[in-house]
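Once you've had a glance at the structure underneath, I'll fire off some questions.
One protein chain is absent from this view; the other protein chains keep their places.
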Amino acid sequence: MDALKEELKNKIIEQLNLEDVTVDEIADNDPLFGEGLGLDSIDALELIVMLDKDYGIKLSDPKEGKKIFESVETMASYISENSSK
Amino acid sequence: MSKGVAITGMGVISAIGNNVAENYISLVEEKKGISRISRIDTVHHDAIMVGEINLSNENLEKTLGLTPENNYPRTALLGAIAAKEAVKNAAIDDINEYRTGLISSTSVGGMDMTEQYYYKYFEDSECQKYIDSHHIGDSTKKIAEQLGIQESFITTISTACSSAANAIMFGARLIKSGKLDRVVVGGADCLSKFTINGFKTLMILSDTYSTPFDEHRKGLNLGEAAAFLVLESDEVVKAQDKKVLAYLKGYGNANDAFHQTASSENGEGATLAMQKALKIADISPNDIDYINAHGTATRNNDLSEGRAIINVFGENVPDFSSTKAYTGHTLAAAGGIEAVYSILALQNNHIYPNLNFKTQMEEFTITPQTKAKEKELTTVLSNSLGFGGNCSTLIFSKKA
Partner (left out) sequence: MSKVYINSVACISAQKTFDNSTFLDEVIAHDSNVISVVSPNYKEFIPPAAARRMAKGIKMGVVASKLALQEAGLENVDAIITGTGMGCVVDSEKFLSKLIDNNEEYLTPTSFVQSTHNTVGGQIALAIQCKGYNFTYVHCSTSFESAVIDAKLQLENNEEENILVGGVDESGEHTIKVHSLINHIKSENVKSSELLKSNTVGAVFSEGASFSVLSNKKQNTSYAEIADTQTFNTLPEKALEKTALDFLKENNLELSEVDVIILGNNGDIDFDHYYDVLSSGILKNTQQVYYKHLSGEHNTVSGFGFWLASNLLKRQEIPEIVKLNQKDISTIKTVLIYNQYRGENHSFSLLRKC
C-alpha cells in the first residue's frame, strides 16, 4: 500500500506537471483539490485517464472521481480494491 | 456609430439541410440531423452521436466546380457553399462594386486533412498540398476566392464556440463605423477526429441524442456546419432598394474569466454579454420575444447559461429554446447557423421547440419551449458561449 501511494504521488506530479512539488510535500491525507494541491476539474479528468491506463479502472461519470480523488490515501485504497491490472 | 446594420442575405449548410430552405423545413418538421458518424473512422463510433452533413467532399467540390488538384479542407468547402448562398440571396452581382469584406471564423480549419496526413506528409508528396491549408486563415482565403473578393479586408476570428457570433459582431462594427459598405460574416467547422477526441477527453459527449436544459442531460452531440450572413450599410440598402431580411440590432462580448474551459456557475460572462447587447440595441429585456440559447446540453453550460438568463430577465424570461438537438454543437459555426435560425424565426413568427426535453432542471424553474409555437416576433436574442470564457450575444430585429 505504501509503495502504491508513493507511486501515485510520483505519477500525480508527473502527469499534472507539478514542477515545484516534491513527493515528500504530499501527505497521504492532504486534499488534492481546492485548498490542498489546488487541482481543478481538468486535473480530475487527467487522473481518470491515469486510472484507466495504469490500473484498468474505467469511470464513466466524472462525478465518481470526486470521492476517489479526495487524497492519495483514498485513491490508493480505491485502486487496490478495484484494479484489474 | 448611429448607422444601422441590415441583413440582406443568408446561407447555411448543416446536418438538417444543405441550404436555408431545407434547414427551415427540418426545423418546422422537427427533424433532427443526429446519427452515428459515417464519414470519419473513429474508435468512438458507437459511443457518440453527431450532426453530420450528408454530402461527401467530392460532392461539395463538384458543387463548387473545383478541379481535383484543389486543396480545400472540408471546412473551406462547407464555408464556400454557405457563403455563396448568402451572397446569392442578397442578390449581389458584382461583389467588388462596393467596399466588401469577409469575416469568417473556424476552430478546426484544415485539421481534418492534417490528421489524415500528419505522418504521410513525409512519404507522399501528393498530399503535401494540404500543409498550407492547415492554418485557419486559409479557409477564409478560399471563401474570399470563391466569392471573388479581392484587394479587400478579410480576416478570421477563432474564439472557440462563440467564433461566428463574434465574426458577425465585428462585421457590424465595420459597417457602423463606415469602414466597409458590405461584409460577408459567419463561420464554418467540419467534424474531425481532433475535436471528437478532444471533447471526449472532457467527458462531455453524449452517447445518445443530446437533451438541452434537461435535468438528466448527458452532454453534447458534435456537429458540422457553415453559415454566413451579408450585412450592408443603410446607404447600400437605399441605393439598391434592397430587401432587408432583418436588422442586427445589438451585440455584446464579455469574458467569464473563470476557467479555461468551464463556465462560472453564476453565468457572469453570459450575463454581461446579454446586458451589453441590450444596451447597444437600446432596448429593455422585455422587448426580447424569443431567446435562441447556446444550450449545448452539457451539465456546465446549461446551468450557467440558465442562471445568466435569469440574471438578465428575472421573473419575465421570454420563450427560449436551444436548436442544438437538431444540428449538434457545430462549434465555431454555431453562432452563424443560430443567427440564420433566429432570422428565420423572425420572418416566420415561429419558435422552434427544444427537442428531447423531458425533465425540469433542479437548480431553477425556467423551462425551455418544448412545442413549436406561432407568435408575432419582433426581436430575437441569440447566445454563443465558448472556451476561454468567451461569451457572445447577438440581437436580431424586424425593426431598424
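Lettered A and B in written order, each chain numbered from 1.
The rule is simple: a contact is a pair of C-beta atoms (placed from the backbone, for glycine too) under 8 Å apart; a residue touches a chain by one contact, two chains touch by 3 or more.
These figures come from a predicted structure and were not determined experimentally.
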Listed residues B:Ala90, B:Ile168, B:Val183 or B:Leu202, member touching the removed chain: B:Leu202
Sole residue of B:Phe194, B:Tyr209 or B:Phe364 that reaches the chain not shown, by the stated touch rule: B:Phe194
Residue among B:Glu151, B:Asp241 or B:Asp282 that touches the chain left out of view: B:Glu151
Given B:Gly4, B:Gly137 or B:Pro285, the one touching the chain that is not displayed: B:Gly137
Absent chain, residues of subunit A that touch it: 15-20, 38, 42, 45-46, 49, 52-53
Contact footprint on subunit B, counting only the chain that is left out: 1, 42-44, 102, 107, 111, 114-115, 118-119, 121-122, 128, 131-132, 135-138, 140-141, 144, 149-160, 166, 170, 173-174, 177, 179, 193-194, 197-198, 200-202, 253-261, 268-269, 272, 386-390
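Just so it is clear, only the chains that are shown with their structure count from here on.
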Subunit A partner contacts - residues on subunit B that touch it in the complex: 201-203, 259-262
Subunit B contact footprint on subunit A (complex, rising order): 40-42, 45, 48-49, 61-62
